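Structure provided below as structure tokens; questions to follow.
Here the complex is missing one protein chain, while the rest keep their positions.
Let's look at chain A:
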Amino acid sequence: MASSLVSPYPTSSFIRNKKDLGFSAFPCTSQIAIQKCKKQVSKKIVSVMAPQQSERKPATTGSVKTGMTMTEKILARASEKPQLSPGDNVWVNVDILMTHDVCGPGSIGIFKKEFGENAKVWDREKVVIIPDHYIFTTDERANRNVDILRDFCMEQNIKYFYDIKDLGNFKANPDYKGVCHVALAQEGHCRPGEVLLGTDSHTCTAGAFGQFATGIGNTDAGFVLGAGKLLLKVPPTLRFVMDGEMPPYLLAKDLILQIIGEISVAGATYKSMEFVGTTVESLNMEERMTLCNMVVEAGGKNGVVPADSTTFKYLEDKTSLPYEPVYSDAHASFLSEYRFDISKLEPLVAKPHSPDNRALARECKDVKIDRVYIGSCTGGKTEDFLAAAKVFLASGKKVKVPTFLVPATQKVWLDLYTLPVPGSGGKTCSQIFEEAGCDTPASPSCGACLGGPKDTYARMNEPKVCVSTTNRNFPGRMGHKEGQIYLASPYTAAASAVTGYVTDPREFLQ
């Protein structure tokens, strides 16, 4: 990876102002010698944190507050404490609890068992129930699980339940949305400064809105349903500073694959990942969601992007509830900081069978593929499809392999058929996809990202090689244990579909 410039350098609570240390803008590492700098920075990730302090005792003249990171501040406010440090265990008030058809029934079962058959949820407006995983299937248990959600929502008078009854025609269901993380954003449930918990690992996606969002299991969710709060440990924060103009062939997916490849699938375990810098500021909301979505693939507890005008604009027509963004203090302590010059990065893939098995797309050009999958919370949003369409348009050719398109939500599906693709002379995504020979966009859901029941559309039932815009590629992820999944951006996925090999999108985009 000669072209990337990555440098983890230690920050400690004693380093208040990086300028004082005379760090140049792009410190180099031993591995990458692009410029020799006088100051050699250790590549080893050094967690230089102030020694774990117990509760700070207020000085006699009054309590002294140390700077807090965004995550620490959100949790402090939610736990009604003036000051928090990483490692503190606190009871946090939950603003939104989300669940879906896979984990909802189990969570509901626990809630009823523990709080009583007639117990009521703590707040009927703060529980958002979104069937999305195993929807368009004849699997009886899967269908039953949606019924269980419905029964519960009716009994509890849950305000936000995005129901589906007619499985044969998703459009006949006015309430149905689709993929929970995209629906949460589109329906205005993500707000800066809040705490959002969900029974799904990719709940961290909502951190794109400058809130604390993380995944929990059924038992924790059952607890929240009754209590409206949860015991959480405050995570330390890793900071990722991305500067530079985003090249026209890169997407947020490439950025997060870069990071995961750098720190590994456990590099952010129990930690918060904060994304800042001019590049991040230039990303639209859906791209920021992609960035935060795969935080869990690095083991991260949550991801955050500071809220700004892009966030506020997105939220304008989606929520009327008041919110108050928080921002990391200038003197906050970060466990480590990583800097990237984005202009030097190249399109990436994560090769089988791990999201951290990073490789340059162009170095995998001899990998023959059998199919391409564009969908999921990671890569099935409107922006993702617009990106794919851009590549198909630029290539002008037909795909060489079956190319599955699964819009995340009803709204995304609609966008495919209505939004004009820039530079196409007014064509919609769906027209471009049809001309390229892709499959017709399918019913919105999580689809085959995680395999699912055997009759799931685009499920990998035989050992195939697939380039996918999804988030995980462990053995068996999309169905078959010997399936080979290459995780990639929508640009790379579309380019690969056109050639029939893993392909760097610069083949078509420069």
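Going forward, a residue touches a chain if its C-beta (ideal position, glycine included) is under 8 Å from a C-beta of that chain, and two chains touch if they have at least 3 such contacts; residues count from 1.
To be clear about the criterion, contacts and distances are computed from a predicted model.
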Among "Coiled-coil-helix-coiled-coil-helix domain containing 4a", "Gem (nuclear organelle) associated protein 7", "3-isopropylmalate dehydratase" or "Calcineurin B homologous protein 3", the UniProt name of the subunit that does not appear here: "3-isopropylmalate dehydratase"
So which of A:Leu97, A:Ile129, A:Ala142 or A:Leu251 would be touching the chain we can't see? A:Ala142
Pick out which of A:Val102, A:Val179 or A:Val234 touches the chain that's been left out of the picture. A:Val102
Since one chain has been left out of the picture, which residues of chain A touch it in the full complex? 91, 102-103, 105-106, 108-110, 113-120, 122, 133-134, 139, 141-142, 144-145, 148, 199-201, 203, 215-220, 222-223, 226-229, 265-266, 269-270, 296, 299, 301, 354, 450-454, 472, 474-477, 479, 481-482
